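All protein chains of the complex are present and in place, except for one that has been dropped.
Chain naming follows the written order as A, B and C, and within any one chain the residues start at number 1.
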């Protein structure tokens, strides 16, 4: 296995589509972005010999939808106070975030080749002091939601339309800090805050059900004052619709349960807890690459 | 105002009633204990010039019911591994707990006169290393429920019938640690664990509703896997019934929402947020004492 | 180096101030002129004395409830949105309960958040060790990118706050509750990382901060009466540390006593000890609280742990005696 190098940083930079692009075109754009991000992420993890590939794959459709068609943030306005904010709370999928940021031009594609290397800006968890486009240094679970609540509060104080999105893992929701933040979000009626849960039903060592069950998750979130929506987290159309609907219910923050599979759509990896942070061997890598490249058709993602 | 001294430690020691005592007698016993504890607690706070009287009064009927008729723990078996455990999570009402422990013979009544004094064992929050009958050193909110879950787990591992009770404040439930513990309690099906919420709808500086609303609290607890019961937290009969029903629903931990009034039943204090930790003046003290002494009839407590 | 040489005998009898009053007054003034400033609390409006602030700026006092992790995370998010949050909470809970948020969301993320630890040390003396915040300084000192300020009086509290509001980055300020007399001049200017020599002397040095500074000054008077000239250094900034002032004190006086309303392991005393051994080793005595303290008022406990003026003077003499 050769070490990660410039030749493995191959993702094409995807432009943002013009405003008012039609839905079909948007979805095709997101699908292609997701496909490219997956291919690149696979290469990063394989060649770097580390990373959280299961959670990466699980989250990439959400990331691609947000950066490809929802967030009003790009390389040109990354410091604009009025930009939308996206906070990756499940910071262990930094590899997927770096790849997404490269795909949309926030960081040079070549920089991806430094992933996890000594003195690289791209360590295993995002660092806003070194990587443009990152809003919070996450990694310890249960930090992103409070930060998102704080930002949404600042927008409310500013009477600004800017939106706040935060992606949390489902296992992550076992951290009490999230529930503190959710109480506050509903108390302050932060209806421009959208929490997306990557509901892959797996955590580090086992299923969420075996560990500390979250169900009925909808009831929990509703009882904490959120408007709850469930979507197929690999269906860009469903994601696009809900993520574009802000506020979803006036006066309430939104809780999107995005049903996903860890490792999706790689056959041997999908919904397999072993792949939380396993690294594909060369044979596994080849197979995954083949499957991902074949996934050119956006509809593929829907076969959940 | 004279300083707290031995002459203010006047509570009579209440024996435990014989097993199989009838319900009427039990309730009279609890009512008298509660009345005496309130009178003594008022004296402690007034003469010591500090304490959390609002939360004390709110919790005393619950404490009197537990120690007077529910818990199989007394001065003689305070180290018995098979004793029931009671954990006061809202540790700021230590004054009420010390008074209760004195009332039931765990500590000498005279010791109450040392409340908050230099080098006293009775500081503003309970210390198990110095006071027999205390199970955990609480004070920071949100600690008791996880500890109770741990104890209930130990009982389950031991296949022991011993029960675990924990009293939490309602404002306290804003701490995320509680929700972590509740998830684990239902995951482990700790049906011999009873969480009692002192639902007085006030916290330190304001109502819970203004601060960080907990409603719908029943839905929250149910969604976290608890069997939920609501009672009048000043009605000893309702308290006795639910606290004696263990398990309440087989396979589920119990969440008792005890509706209370902070400062109950003192007229000027009841449901008044100013009395979180205010100290009654001499005139206020006299009035409160009069009201409490008049409350000889157990039914008084029911006029919520 | 500013030098304020006053006769301090009477410090014992001078009026005492609760620094929270200075805190709230200054914060309100700052907020008046800078709309970005907001308060963030954990049901601690009253215990932070913020009622007046709340009245003046009802929307700008954010109470997240009894939830310290959320409180600090929310502050980091507010800072992301361009606000300057002053988190005001009992120091014990702020630091113990939200330490990872302080590390990751504030310090490592380099967010412009001001953490104001109210009623620190043993201010809640009779509420017991759960409420004693003696560990806060040692805890935060271990975290990179964190400025730690322990003001000695209302003047320094106000000055430190004004500096913090200007500075773009994480700051922790300990806001004392236990009454202290004014020890700094009315026109005192705070500079981060700068020690203040409140009294000159060449025989021994006492380095302290917070509620112990006035006690050190009185100790110096007691020593002077015995012919010992003690240098009294106030060290409001525990991090970054004024190593130069420490090294000069070591070189010029040959013996150092530190005293603080905090643990004796890893706080100001530890910081000074590290600087001393790395630069100019001399005998030291580190006064502080070595254990879970018993019940008692903050003053009672400070005295008990050798931080009465007499206790500090004794320690100074004993340390001088160790100089070879």
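Heads up, the rule we're going with is that contacts are C-beta pairs under 8 Å (C-beta built on N, C-alpha and C of every residue); 3 or more make two chains touch, one makes a residue touch a chain.
Note that the coordinates shown come from a computational prediction; the quantities given were computed from them, not determined experimentally.
Chemist: Please pick, from A:53, A:87, A:141 or A:292, the residue that touches the omitted chain in the full complex.
Modeler: For the chain that is not drawn, the touching residue is A:141.
Chemist: Which of B:147, B:257 or B:273 touches the chain that is not shown?
Modeler: With B:147, B:257 or B:273 as choices, the missing chain is touched by B:147.
Chemist: Among B:25, B:110, B:158 or B:286, choose the residue that contacts the chain missing from this document, as touch is defined above.
Modeler: In the complete complex, the chain left out is touched by residue B:158.
Chemist: Among C:91, C:263 or C:295, which one touches the chain that has been omitted from the display?
Modeler: The one listed residue touching the chain not shown is C:263.
Chemist: For the chain that's not shown, point to the residue among A:204, A:218 or A:272 touching it.
Modeler: Residue touching the absent chain, from the options given: A:204.
Chemist: Contact with the hidden chain only, please: which subunit A residues?
Modeler: The list for subunit A reads 50, 91, 116-125, 127, 137-142, 171-172, 174-176, 203-206, 211-212.
Chemist: What subunit B residues would touch the chain not displayed?
Modeler: So the residues of subunit B touching the unseen chain are 81, 85, 127-129, 135-140, 142-143, 145-155, 157-158, 164, 176-177, 180-181, 183-184, 187.
Chemist: Tell me which stretches of subunit C touch the chain missing from the display.
Modeler: Looking at subunit C, the ones touching the missing chain are residues 93, 96-97, 99-100, 103-104, 107-108, 129-130, 134-135, 138-139, 141-145, 239, 256, 263-267, 269-271, 273-274, 276-278, 281-286, 290-292.
The rule is simple: only the chains that are shown with their structure count from here on.
Chemist: Hey, how would you classify the chain contact layout here, line, ring, star, complete or other?
Modeler: Basically all the chains touch each other, so complete.
Chemist: Taking each chain's centre as the mean position of its Cα atoms, how many Å separate subunit A from subunit C?
Modeler: Comparing mean C-alpha positions, subunit C is 42 Å from subunit A.
Chemist: Measure off the straight-line distance from the CA centroid of subunit A to the CA centroid of subunit B, and report it in whole Å.
Modeler: Once rounded, the distance between the two centres reads 45 Å.
Chemist: Find every residue in subunit A that makes contact with two or more other chains and list them.
Modeler: 176-177, 180, 183-184, 187, in rising order.
Chemist: Taking each residue of subunit C in turn, which ones touch at least two of the other chains?
Modeler: Within subunit C, residues 64-65, 67, 69-70 contact more than one other chain.
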